[in-house]
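One protein chain omitted, others in place.
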Amino acid sequence: MKLLLLNGPNLNRLGQRDPAQYGRQTLAEIVSLVERRARELGVEIVAAQANGEGQLVDLVQKHASDVQGIIVNPGALTHYGYSLRDALADTGLPVVEVHLSNVYAREEWRQRSVIAPIARGKISGLGWRGYLFALEYLVNDLHPVEGNRP
Amino acid sequence: MKLLLLNGPNLNRLGQRDPAQYGRQTLAEIVSLVERRARELGVEIVAAQANGEGQLVDLVQKHASDVQGIIVNPGALTHYGYSLRDALADTGLPVVEVHLSNVYAREEWRQRSVIAPIARGKISGLGWRGYLFALEYLVNDLHPVEGNRP
Amino acid sequence: MKLLLLNGPNLNRLGQRDPAQYGRQTLAEIVSLVERRARELGVEIVAAQANGEGQLVDLVQKHASDVQGIIVNPGALTHYGYSLRDALADTGLPVVEVHLSNVYAREEWRQRSVIAPIARGKISGLGWRGYLFALEYLVNDLHPVEGNRP
Amino acid sequence: MKLLLLNGPNLNRLGQRDPAQYGRQTLAEIVSLVERRARELGVEIVAAQANGEGQLVDLVQKHASDVQGIIVNPGALTHYGYSLRDALADTGLPVVEVHLSNVYAREEWRQRSVIAPIARGKISGLGWRGYLFALEYLVNDLHPVEGNRP
Amino acid sequence: MKLLLLNGPNLNRLGQRDPAQYGRQTLAEIVSLVERRARELGVEIVAAQANGEGQLVDLVQKHASDVQGIIVNPGALTHYGYSLRDALADTGLPVVEVHLSNVYAREEWRQRSVIAPIARGKISGLGWRGYLFALEYLVNDLHPVEGNRP
Amino acid sequence: MKLLLLNGPNLNRLGQRDPAQYGRQTLAEIVSLVERRARELGVEIVAAQANGEGQLVDLVQKHASDVQGIIVNPGALTHYGYSLRDALADTGLPVVEVHLSNVYAREEWRQRSVIAPIARGKISGLGWRGYLFALEYLVNDLHPVEGNRP
Amino acid sequence: MKLLLLNGPNLNRLGQRDPAQYGRQTLAEIVSLVERRARELGVEIVAAQANGEGQLVDLVQKHASDVQGIIVNPGALTHYGYSLRDALADTGLPVVEVHLSNVYAREEWRQRSVIAPIARGKISGLGWRGYLFALEYLVNDLHPVEGNRP
Amino acid sequence: MKLLLLNGPNLNRLGQRDPAQYGRQTLAEIVSLVERRARELGVEIVAAQANGEGQLVDLVQKHASDVQGIIVNPGALTHYGYSLRDALADTGLPVVEVHLSNVYAREEWRQRSVIAPIARGKISGLGWRGYLFALEYLVNDLHPVEGNRP
Amino acid sequence: MKLLLLNGPNLNRLGQRDPAQYGRQTLAEIVSLVERRARELGVEIVAAQANGEGQLVDLVQKHASDVQGIIVNPGALTHYGYSLRDALADTGLPVVEVHLSNVYAREEWRQRSVIAPIARGKISGLGWRGYLFALEYLVNDLHPVEGNRP
Amino acid sequence: MKLLLLNGPNLNRLGQRDPAQYGRQTLAEIVSLVERRARELGVEIVAAQANGEGQLVDLVQKHASDVQGIIVNPGALTHYGYSLRDALADTGLPVVEVHLSNVYAREEWRQRSVIAPIARGKISGLGWRGYLFALEYLVNDLHPVEGNRP
Amino acid sequence: MKLLLLNGPNLNRLGQRDPAQYGRQTLAEIVSLVERRARELGVEIVAAQANGEGQLVDLVQKHASDVQGIIVNPGALTHYGYSLRDALADTGLPVVEVHLSNVYAREEWRQRSVIAPIARGKISGLGWRGYLFALEYLVNDLHPVEGNRP
Partner (left out) sequence: MKLLLLNGPNLNRLGQRDPAQYGRQTLAEIVSLVERRARELGVEIVAAQANGEGQLVDLVQKHASDVQGIIVNPGALTHYGYSLRDALADTGLPVVEVHLSNVYAREEWRQRSVIAPIARGKISGLGWRGYLFALEYLVNDLHPVEGNRP
C-alpha cells in the first residue's frame, strides 16, 4: 500500500513560516514523522512539495495510478485551486485535506476550501499531528485492521 | 487529566441516522471506543449528549472547571449555536470540533461553523476515528509525551 | 395509524397571540378539531408542544417509531432550527409543515424555512384549517381511500 | 358563489410532465375533481389555463368581477411574474397559491414566490389535493358553514 | 410628427386599480388628455396597451418605423421585461419611461428598472401629468420650438 | 404660493460640467427659465444652491415654513445624503427630485436615490425641462387649476 | 409595579467571563444593584436567568401577565433567537434590550439583533449601569414622576 | 429526423438590430442557411419565432412530439424565461442554446442563462454559424454517422 | 470635569420633527435637562449642534483638548459619517452614541452605525433620557463615586 | 494560416476523466481530429497543453506572433485564470473558448468564465465537436470562403 | 505651473492622529516639504485643507482654472464623498489620490475609494513621501523633463 503526501505552496518553508500558526517543525521533519509511522503501519509514502499549481497537478497525475490514497495540504491553493481540485477528483482516490493552522480563526478567505467538497475529510488546526491522523484514517479505511475496528 | 466529550442534537441517534453519512456505530459504541483509548493514555472521559442548546451550555459550564479540554460535536448547532460558542470560549479550554460526515460535501449551510473560530482545530469526514484523533491531539497537546514528539 | 401533531415555540399562546395573524382559536381548540377529524378518519393523534428546540427534538425522537407521519408547526424555529430539521429528516417519515399566518406577507426572515426542504409539503396562511388539510393529506397519502382518489 | 381556478405555463402538460414531481393526473382530471367537490359545496368553478403571462393577466381581469376568490398555480411565473401579481392584487379578492410539487426541495429559484406576499396563503407539495384544500379554505372563509367552525 | 404611447400590463385597469397609488383617471381619459395636448403641439399619438410582454414587443416593432419617439409605462414589466427593453433599444428612437406612482416609495423590487438604462429619461410619481411631461420633452427634443428654448 | 428650488453640489458649475450629460445651460439660465414660468403661473421661486450637505440642510430648514413645496436636485448627495433626506422629510412638504442626466444610464451608484422614497416623484434625464415639469406638477398639485384637470 | 429582569445564556457566568468585555460583577451582584435601585423607585423586580431559549420563552410567558415591562439581555440569542423575539413581542409589554459590552466593537455577527426591532430601545457597552438605565427608563415611561419630567 | 429551430423575442428583427452585435443576416436568411445544410444532412427543420414567452411555450409543446431535438435562441428570455425553461425541459429532448453575440462581453445580466442548465450545450458569439454548429451537433448526436466519428 | 454634548443634522428641529419618533422636547429643553443634571454631578457641559459633517468635525477638534468625554447624537450621519467617526476616534476620549428613536424599528439603513465601533456604548430608543444616561455613565466611568459602585 | 489549439489543466487526462462529462476520446485523438479537419481547410494547427497557468501564459506569448487565432479550453482556469485572460487579450487575436461538458449543468462556480469576456465566442457541452466548430468559425471568420457565406 | 494640494477631514490633526498609521509629521511640515521640492522643480503649490465636503468642493471649484493638476488626500471622504468626486472630475485636471496609511491593511470600508476611478493614480501607505511622489508624477507628466525620461 502506497500513499501520496502532497504539500502545496510555501509549505517548504515550514519551521521558518510564522511558528505561532504553523509550528516549529520543518517539512522534512514532518515527512520523516509520517514515514516512520507509515513504516509501522506497513505503508509506503511518496512525499512531494511544489509551489506551483501546475506542478501539483502534474504530481497528482504522475502518482495517481501508483497510490491508493492522498494526503494533501494545498496551502493557499485550498482557497482557489480549482485545477488541483479537478486533478484530485479525477484520480478517484480517497483524499484527506490537512491544514496545520486553524484556518477558521484566521482571515475570512482562508475558511473557504475548494478542495474539501471532493475530499473524504478535512483536518485543520492540529499541527503536524494532522498528517498522522490523515495517515491513520486512510490506512484503516483502505486496509481495516481487526483490532482497530469498533 | 480529564476531558469532556460533548455531543449535540440528534447524535444520540447514531447508528440509526443515515449510515452513509454518519456510519453504523451507535453513540454508546463510539464513547466506549474513546474511553478505551483514553484509559490507555491515562485520561478520564466525561461523556455527555443533549438535544438542546441550553442543556449543552449547562453541561459546558458544569464541567468547565473539572476538565482540561473539550471534544465537541455540536451537530446542527455547529451552524448557528452562538450561545454554545460563547460557553465554550468562556471556559478558556482547548476545544476540538469533530464531525462524523464531511460537511463540505453536503448542504451549503453545513459548511459554516460558528464554533470553529474559537476551537483549536476541526476534524470532519473521518467518521468515529475523528473523536480518537481529537483525543490524541488534546492529550499530547496538554501532556506531551516524549516518544510522541518530533 | 397514528400521527404526531407537533407545535413549536409560542404556539401554546394561540388565542392570545396577535389574532390578526394567528386567529382566535387556542391551541387546545385546534388540537381538539384535529382529533375530531382524525377520529372520523380512523387515525390517532399524538399532540405535543414545546418552546425549546431541544425539547422538540426529544419529542420527535420519542415518537418517531410510534407514528406514521408528522404535522409540524415549528413556529419561529422554522427559520433557523436546523437541529429540528435534522431530527425530522432522521425519522424518514412524511412531514407536513403548517403555518397559521401567511409568512410571505410578513418580515423577510419569516419567508425562509429550513424545514420545508425535508418536508413533503407546506401550508401557510390558511389558519387552523391548515392543520386539517395536513391531516387529510397524510391520511390519504399513507392509506389512500378508494372513494377519495381521482 | 364562484371561484376562478387559474393554471399557468406548462400545467396543461400535467400527466406528461415529470410524474415524480407533478403526479400522474392530467389537468382535466384535476379540474374535474375540483369541480365535483365544488358542486358538493354549492360553488361554481371557472377553470382556465394559459402559457403566457399576458393571457393570465387577461383572464384575471376578465373574471375579477364575476368571482369571489381565486385559486392559482402560476407555474414558473411564480418566481418572476410581477405583472400577474399586480393583476391578482388589483382584484382585491382572496387568492390561494397552489403548487403540486414541494418547491422547497427543488432548485433555489423555485423557492421565491412573487405571488405569495399578496395571497392569503400558499400550499405546496401536497399534489392535486392542494387544489381541493384551497377550495375548502376559500369556501369556508367566504361562506363559513356552521358545522365546520371550531 | 408621430409618437407611440405604450402602456403595459394592468394599466388598462387604471381608475379601478388602487387610486392612492395610480390616481382616479382611466387609461382612456389619460390617453385623451395626451392626445389633446399633442394636437395643440401638432403631434399625432398612436396609443396602445397590452398585458403581455410579447404583445408589447410586437407593438414596438410594428410602430418603430412610423413614429419618432416612444412614451412607455411598462407597468410591472419595468422590473424584468428585458425583451421589451431590447425591442425599445432596437428602434433607436428616444424613449421616455413614465410611472404614475412613486416607485421609490413602494416595494424594493419596484425600484429597479431594466428599461431606464436605454431610455432618455424617466418620470415617476407625478400621476397622469407624467405622460404630458414626457410628450412635451419629446416634442421639444425632436422639434425644438424657438420660444420654448432657453 | 412659493416654492424652494434647491440645487446641490457642483450644480453651480452647470454649463461647464460635461455638456453631454448636463446640457449647455448655466444654473443661472435654468433658474431664470423656472422663474419666468413660475411668474406665468403666479408662483414665487426661492432659488438656492450649495456644495455642502450641511448648508443644504440649513437652507431647507430656513425656508421650510415659507414655501409650499420643494424642487430639489441633490447632485451627488442623491446617493448618500441621508441628512438632507431627513431635512426634506421633516418639512412635511411635497418634494420633487430632478436630475438633468439620465442617472440610469451611468455608473451603478448613481441609480440609488436616498431622497426618492420621501419625495412625491422623480424626473431624470429630461435636462433643464425637468425643473419646469416639477414646477408644473407642484403648482397643479397644490393649486389645481380647473382647465388643467382631466 | 413589577418588572422582569431576564438574562440569557452564559450571563450566569458574569464575573468569570472575559472581564475586559463584561466587567467584574457577578450576575447576583448586578441583580442586587438593580433590586436596590428598584426598591428606591418603589418597583419590584423578578429576576431570572436561563441558558436555553425554550426556558427563556417559558419565563417570558410565565411572567407576562404579572409584570409591566421587561429588561432583557438575551446574550448570544440576541443574534438568532427569533423564538424569544416572538415571545417578547407577544407580551405587548415595553422591552429594553441591554448588553454589557459594546457589541459594535466586536465580531460582525454580534451587531445584528433580532430582538431590537420589537423593543423600545437598546443599551450596549455601558456595563452593569445599562441595567439601571433600562430600569429608570421603564419606571418613568410607565409611571412618569413629576420631578423627573422635562 | 426533424428538429425545431426556435427563435425568441426580437430575433425577427435580425438584419436591422445592431449589426455589430447580431450580424447583417435576416432571420429568413439564417433559417434558409440552416435548412439548406439540414437537407444535406437528411434532416427536416421546423422553424418558428415569437416575441412572447407564452407563444414560445405553446410552440415547444406543439412540436415536442414531432421533433427529435431543439435549437433555441431564446433572446432576452434567456435571462428570466423560467416558463420556457420548464417547457423545454418537459420535452425530454436534447436542446442546444444559441446566441449570435458574445453575451459574456455585454451587460452583466446577459451572462446568466436560465435555459443552459437544462440544455446539452450552449454556443455564443459565433454569429449565424452557431445555428449550423448546433444542427451538426444534434444530427451527429442523434444519428451518429460513421465517417464523422473519431 | 467637562463633557461635550454634540448633536448632528436636523436635531435642532427637535420638538417639530415627527414626535412619534423623536418626542416633544426641543433641543434647548433637552440640553437644559442635561445641564441641570450635570450641575448636580459637578460636571460642566459644552453643548453644540450643527447640520454639516465638516462643522461637527470642527467642533470635535475644537473641544477635544477641553473635555473628558463626548455624548454624541450624530443624526443621519450615524450611518455614513466616516469623517466624524475619525474625528471622534482621534480624540481618544470616551464617546457615548445616543439616539432618541429606536433605530432598529425603522428603515434598514438606520440600523448601521459607523460611529458605534469606536464608541464606548450606544443608547437608542429611550428618548431624551438617553442623554442623561450617557451623562451618568461618563461621569461614573471617569470619576467613579463610591456610593455609586457595586 | 495557423491556429493555436491550447488545452489547460487536466485535459491531458481526457479519456480517463469522468467520461459522462468529458467523453471517451483522449486529447491526442481530439487533436488529431482537429488537425485532419484543419488540413482539409488548408490550415495549420499548433497544439499544446499544460497544467500550469504560467506555462499556458508562456505558450500564448510564444505563439502569439505565429498564429492568426486561438482555440482555448482553459479547464478549471476558466473560472479564475485572470493571468491567462490577460495573456490572451494581449495577443489581440480572435479567441474561441471551448468546453467539452455543459458547465451550466454542473457546480455554480463552473458557470463563471473570466476568459469569455475577451473571447469572440464560447462553445460548451458539445463534446469534442466543439473544437471543430471553433476551428470552422475561426477559419471562416479569418478567410471567409465564398460558398460558405450566406 | 501650479498644483493644488488638497487635504480632507482630520488631516489638519496630523502629528496628533495615531502616529502608527499617519506618521509624526504635522500637516504644516508636510506642506512645507512639498513646497520645498516644488520650488526645486519650478512649480507653485496652493495648499488647502478642510473638514467639510462642501468646503472641499468649493476649494476645487475655486482653484480649478488656476492649477494644472491636483494632489488630494480626501481622508475619510475617500470612501463616500461622491460630491468631491464629481467636483474633481468636472475640472478635467489630472488628479493623484494620496493616503498616508496603507488603507488595505485596515477596516474593510477604507479599501473602497470613490475617488480613485476618476484619478490618474493612487498612492497609499508610503507616508508623507506619497505627496512628494504625486508631485513628481504630475510635474513630469505635465512638463516632461528630458533627463527624467526613459
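Labels A, B, C, D, E, F, G, H, I, J and K are assigned to the chains in the order they are written; within every chain, residues are numbered from 1.
Assume a contact is a pair of C-beta atoms (placed from the backbone, for glycine too) under 8 Å apart; a residue touches a chain by one contact, two chains touch by 3 or more.
Every value quoted in this text rests on a predicted model; they were computed, and no experiment measured them.
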| item | value |
| --- | --- |
| Contact list for the unshown chain, restricted to visible chains | A, J, K |
| Touching residue (missing chain; options K:12, K:49, K:83 or K:124) | K:124 |
| Residues of subunit A (touch criterion as defined above) contacting the omitted chain | 8-10, 12-13, 16-18, 50-55, 75-77, 79-80, 109 |
| Residues belonging to subunit K that touch the chain removed from view | 25, 29-30, 33, 96, 102, 104-105, 113, 116-126, 128-130, 133, 136-137, 140, 150 |
| Touching residues on subunit J - with respect to the absent chain | 52-55, 57-58, 61, 80, 82-83, 85-87, 90, 114 |
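By our rule, only the chains that are shown with their structure count from here on.
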| item | value |
| --- | --- |
| Fewest touching-chain hops separating subunit C from subunit I | 2 |
| Neighbouring chains shared between subunit B and subunit I, ordered by label | G |
| Residues of subunit I whose C-beta touches two or more other chains | 52-55, 80 |
